[in-house]
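Removed from the display is one protein chain of the complex; every other protein chain stays in position.
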Amino acid sequence: MGTDDQRPMDKSGKLMLRHQHTIRVRYSETDQMGTFYHARALDWFECARSEFIRRLMGLSYAEVEKRGVYLPVIEAFLQFLGRARYDDLLTIDATLHRPSPARLRFEMEIRLTGNGLPVVRGWTVHAFVDVHGRPIRPPKWFLDLLERAHAQKS
Amino acid sequence: MGTDDQRPMDKSGKLMLRHQHTIRVRYSETDQMGTFYHARALDWFECARSEFIRRLMGLSYAEVEKRGVYLPVIEAFLQFLGRARYDDLLTIDATLHRPSPARLRFEMEIRLTGNGLPVVRGWTVHAFVDVHGRPIRPPKWFLDLLERAHAQKS
Amino acid sequence: MGTDDQRPMDKSGKLMLRHQHTIRVRYSETDQMGTFYHARALDWFECARSEFIRRLMGLSYAEVEKRGVYLPVIEAFLQFLGRARYDDLLTIDATLHRPSPARLRFEMEIRLTGNGLPVVRGWTVHAFVDVHGRPIRPPKWFLDLLERAHAQKS
Partner (left out) sequence: MGTDDQRPMDKSGKLMLRHQHTIRVRYSETDQMGTFYHARALDWFECARSEFIRRLMGLSYAEVEKRGVYLPVIEAFLQFLGRARYDDLLTIDATLHRPSPARLRFEMEIRLTGNGLPVVRGWTVHAFVDVHGRPIRPPKWFLDLLERAHAQKS
């Protein structure tokens, strides 16, 4: 597997990291169809990203913002593959890619925890901006944390 | 100013103003019981307050915050009296009281627009705080706008 | 009925209808970045679809569901193009397409009402299912209402 695996890059030179997070469907997230309201999947993606950053990078996204770096969603895609109901446990698999120097991309898969049936698949693309929403260069400390996260996993 | 009715005060010397606002129940606000998720009533109260301030005070609450004045909810009470379903039109009656110099109190009644059946009754109490959440004295310009609103109604 | 343009079809034989809807950003839809929380755009899409169906098809989506027909979102895409803040008025342009016999596709553009600056662009794809979530053939009465809507516009 060589040295490439020790760097957070896939074959095309893009960074890749994985993390798994579990949530439970809240009553407030259901709608009158008896399953979850579709938009809530984006809230769950965000929960998974928060845990991803905390666990793999060793600081919270709250701390990232305190350092003046914001990672707003600039694109999102969602495919709804199956039902999930109130109180169901969901497993969210998050994979981080770096499609270009100034972008992060989280690929997400949500499944029923028990039987693994697919619920939602999708992704979000994030820019690096400052507190005023202006694009910034990804800060070195942030990229270093990503690199270290990958090194520790491999 | 003459009689009590020309000043924005009720019998106990408290300010009182009324406004009516209409909203439609969103699909995202339903839950698996087939009616609205109870917490959404607080969102609707907030919509009614926003319109109340815009219509009666002649500026938006967004502008109030831009001037450094925040009116967070510090207490809320809700009674759920009847069902409302997706796409139902709701009429919200908002009455503003001033129970003490540093507090505002909005009394709310939500009814089905068509038949007037009661849906929610409740109230919220608001403090005056600055951007850091510290209590402030209600600014004179704010109170003047309230007084003028009452004068125009009577 | 004459030319193709008088029938609810685009050049490729797909149905097309347009409708515009206006909403105001709620305080509850903001987040700590000071703009709207991105997932709320899907709630707004849904509001625009509800009004689209009511205005162009002459019945509410609530009535569509009462007749046993559900149109769940099976795919969604969102591009976030600009900021919108609490109390901003937003204009949502919805265009309905019929990419295949058993699918509806709503293309959405959200702009600031005042200056027309783009906020969100995206689309949702919908299947026809019954109350148990099983795919059904689009009912004739539904397609007839779509046809009639187009005939009336042209």
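Order of writing sets the chain letters: A, B and C. Residues in each chain are counted from 1.
Quick note on the criterion: contacts are C-beta pairs under 8 Å (C-beta built on N, C-alpha and C of every residue); 3 or more make two chains touch, one makes a residue touch a chain.
Here the structure is a predicted model, which means the values were calculated and not measured.
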{"item": "Chain not shown, touching residues in chain B", "value": "33, 35, 38-40, 42-43, 46, 65, 70, 72-80, 83, 133"}
{"item": "Hidden partner interface residues of chain C, rising order", "value": "27-28, 30-32, 34, 37, 39, 85-86"}
{"item": "Residue numbers in chain A that touch the chain omitted from display", "value": "24, 26-28, 43, 46-47, 50, 60-62, 85-87"}
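Assume only the chains that are shown with their structure count from here on.
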{"item": "Angle (degrees, nearest 5) of the CA superposition of chain B onto chain C", "value": "180"}
{"item": "Same or different contact residues where chain C meets its copy chain A, judged by the half mark", "value": "same"}
{"item": "Distance between chain centroids, defined by C-alpha means - chain B, chain C (Å)", "value": "31"}
{"item": "Inter-centroid spacing, chain C versus chain A (mean Cα positions, whole Å)", "value": "28"}
{"item": "Residues within chain C bordering two or more other chains", "value": "43, 46"}
